[in-house]
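Here the complex is missing one protein chain, while the rest keep their positions.
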Amino acid sequence: MIRRITLALAAPVLAVAVATAVSALMLAFTDYSAAEVFKVIFTDGFSRTSLVDTVNRAAPYYIAGVAVAIGFKMNLFNIGVEGQYRLAALFAAAAAAAVKLPAPLHVLFTFLVAMAVGAAWASIPGLLRAYRGVSEVISSIMLNATALGVAAFFLGRWLRAPAEVEQTLGTRRISPSGQLPSLNGVLRAIGIDVPDATRVQSYVILAAVVGVIYYLVIWRSSYGFDLRATGSNAEAATASGVDAKRMVITAMLLSGAAAGLIGLNDIMSPAARYTDVTVVSGLGFTGIAIALLGRNNPVGIAFAALLWAFMDAVQTPLSNAELPKQITAIMQGITVLSVVIAYEVVRRVAARQELAGLRREVTAGGAAPPPADPPPSTGSGPEVAPA
Amino acid sequence: MTAPTQDPPAPDPGAPPAVELAGIVKRFPGVVANRNVNLRVAPTTIHAIVGENGAGKSTLMKILYGMQAPDEGTISVDGEQVSFKSPNDAIEAGIGMVHQHFMLADNLTVIENIVLGYEPRRPFPLRFLVDTGAARERIVALGQRYGLAVDPDALVETLGVGQRQRVEILKVLFRGATTLILDEPTAVLVPQEVDELFANLRDLKREGITILFISHKLDEVLAAADDITVIRAGTTVATAKPADVTTKQLAELMVGSELPTPETRLSTVTDQVELSVEGLGIAPIGLRPTLDDISFDIRRGEIVGIAGIEGNGQTELIAAILGLIDLNHGTVRLGDEDITSWSTRKRRDAGIGYVPEDRHRHALLLDAPLWENEILGHQSKPPNAKGPWIDRAGARQRTEEIVERFDVRTPNIEVRAEALSGGNQQKLIIGRELMAEPQVMIAAHPTRGVDVGAQAAIWDQLRDARKNGLATLLVSADLEELIGLSDRLLVIFEGRIVADLDPSSVTPTDLGEHMTGSHRGAVA
Partner (left out) sequence: MTSLMNPPETAAGAKPPARFAEIPRWARLVLYLALGVGTMSLTRVLTGAGQLTAENTLRSAVYLALPIALAGLGGLWSERAGVVNIGLEGMMVLGTWFGAYGGIAYGPWQGVLMGVVGGAIGGLLHAIATVSFGVDHIISGVSINLLAVGFCEFLTSVSWDGASARESPSIPSNVTKVDLIPFLKGPLHDLAGQRRFFLSDLANAVLAVTTNVSLLIVVALALFPLTYFVLWKTPFGLRLRSVGEDPDAADSLGVNVYRMKYVAVMVSGALSGLAGVLLVYLFSSKFQSGQTGGRGFIGLAAMIFGNWRPGGLLVGAGLFGFMDSMQSQVTETSHALLVGAALMFVVTGLACAFRKLWVSAAVFFLLAAGAAWWYQVTDELPREIIPYFPHVTTLLVLVFASQRLRMPAADGKVWRRGGR
């Protein structure tokens, strides 16, 4: 057990170390001092303001990571999260602005609309994959782009707030009952001192709830068991009765529903509407990185989201200090690549050890005839040297 | 089978053997695949190697072809000792292998498949281009000379099985092979194609090629071969000429002249039919039927064993019963219900237990802990599920019970399945299936790759379940297992049930003959 945890942690820790080393190396080629950069990262990065920023950024990253992870658990690549959350944010904002409900219901209503739209958009690649065999990778990437067009179309024609009400192109404002309040008061009450100029979004709570639901559905429900089994060993899952096509579609729906929630932080903030700039873009691909780093595990994704958000948030103090903030972007990129390689290496080493242990158990000359072919070799069996 | 119509030139008695293997030993972790193998193949003859599954034939051929290196022993080609580090070395020594599972790229043409890695080049100054014209000519010439005509420009995927085999043979002839090894060449051919193949082999022999082929079909071997070597349990047990030996004797040598005696036990077979299959047929277009009109019943308290050389339809039969594969004809009934159109989940939930042949591929989630593996296949019912939720406590408890009752050696139930030894994995799987109290159990090679102790324990469990009324379908290549456990023994050959035997009175030669399709008697 301890060994498993160490192995699980080894890869990301190693990856971060590699990323830091490479980044330091790259800085060495520039005029900037690596020491200064890392000093800013580790001091200013941990200031209260920066930490609040980190937590706020981490929340949508977390949900994005969960959305992608649901797909990954099924060996599906939902790259379409980007388009799903954009459309969901637009329609949710419009819907929320169109109704008047008491606060908790209003918020819930907005969530539901966002989830429905996200799921609907995600169903397209799911159906195409299940019934036409079209790769969900390409179809969802195409749908990401198309979503931008569809969003622009609907916003321009039917969902826009009239020009006399709003000057910029966007939906109508959502009344305060539909906005997410700040958590500052609650935090102060329990003794955490939050600087006045900042604001911890209560969206963080939604992220936590999503994480809990993710855990419960995937790890505690029969459906989740089927999903994980299909992702782990599709043939064994089919032999145990799982309907592969149904799984593909439902998994994409769930993934899309989660994705739909990503943009809500922006539209349910005091800005209270959808415009082309209020909803941050690029979170879909961030979600992929975070799911990879966090190994699709609800807690792992949380750490990955915080780490990623930290590296984003620290760009502010870096640029204030006139240092190249993009260095963190590099660190992020290298971390992802090294992590996937490291996980693969760890997996092979572990598998090789297990298999060697397994083979020792098979006795020779017993009643069971030896298999016609040698046991499948993973590289440690006797093989002819490459030509 | 047609008799040879023309005598080949008598081989020169003084010439060294085309191929000679002496004292070959090959070990794998935990298994000795070949032990003291001696093989002598006279030049320009057809030499057959016969043996059961797991006898070590394939490993031997891989050694001869350079894909494996022997641990001990020598290989000689035309009297000179050689050592192969890779298939390329073997090819250069003139040995060509025609694999049982064709190594052909479907989307490439015949020419492309044949010349790959050995491409003829256009003359200077275009030396970087493939000389397709010359290749085509040579292939056509080879085809005519050896009677192996194939359209060189056809895409391999459009070719029938017999033609693909010709391409494989041309592949090695193109590279100048003088000794051909064919691995189970008639396994996938229909009778006419078999005749054509043997005619081709005789032509090849006449042109000076030496042929070595592996088979378990004794009729064909007797009709086509000049010499026969029998391998059993990893070692060569006999050599003979077809004129001196009968299929009976060969079968006996292959299978061993002693079969285990089943213990006398009370019959627990009742009249109630739990599983019934009727007229099952799977017939891909243009190929030999995979399943051909299979019908049998399994009763409560009965174990029906299916014997047969691997690849004769057992896998498809099991898949059809479980709903993993579509049938062209036939019905499956569970008790009174016709389940032919039911989904796999519905069948499993209705009480069909399954111990798959390949536990890593079909029965386990290797990176999941034992208690999650216990849920696999039973995830919609108690004790593993409570409504839509997985009942972890229930699953854990059931797993503990299984570990105890079935003697699964493991430190705890949290370890990942891949950490257990094969025997313990299998005990877990059997326990999982039996404790779900199924009506019918399908057990495929239940003790394959399992240590002796675990094997005995699994057999006991299956017998106990039988006593308690379980109807079991047992598919196995282990004759001791089949004879020891079954109440009835069916033999499957080329997709058909060819015999219904009584395990307590079946003789080894009978069984071997049925399994190799050479029995001369009416099917029971």
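Letters A and B mark the chains as written, and numbering starts fresh at 1 in each.
FYI, a residue touches a chain if its C-beta (ideal position, glycine included) is under 8 Å from a C-beta of that chain, and two chains touch if they have at least 3 such contacts.
All values derive from a computational prediction rather than experimental measurement.
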- Query: For the chain left off this view, which of A:Thr146, A:Ser175, A:Ser221 or A:Thr316 is in contact with it?
  - Reply: A:Thr146
- Looking at A:Thr6, A:Thr43 or A:Ser135, which residue reaches the missing chain? A:Ser135
- Touching the absent chain in the whole complex: find that residue among B:Met103, B:Leu287, B:Ala393 or B:Ala456. B:Met103
- Query: Which of these touches the unseen chain: A:Ala120, A:Leu187 or A:Leu337?
  - Reply: A:Leu337
- Query: Since one chain has been left out of the picture, which residues of chain B touch it in the full complex?
  - Reply: 67, 86-88, 91, 99, 103-108, 112-113, 115-119, 121, 128-130
- Query: Of the residues in chain A, which ones touch the absent chain?
  - Reply: 26, 30-32, 75, 77, 79, 128-135, 137-139, 141-146, 148-150, 152-153, 156-157, 285, 288-289, 292, 324-327, 329-330, 332-334, 336-337, 340-341, 344-345, 348, 376-379, 381, 383, 386-387
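FYI, only the chains that are shown with their structure count from here on.
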- Message: Rounded to a whole Å, what is the gap between the Cα centroids of chain A and chain B?
- Response: 46
- Message: Which residues of chain A touch chain B once you look at their complex with the stated criterion?
- Response: 1, 219-226, 228-229, 232-233, 235-243, 351, 354-375, 381-387
- In their complex, what parts of chain B are in touch with chain A? 28-33, 52-59, 66-69, 85-88, 233-234, 310, 322, 324, 343-349, 354, 356, 361-368, 372, 375-380, 385, 388-390, 392, 414, 416, 418-423, 447-452, 455, 477-478, 480-481
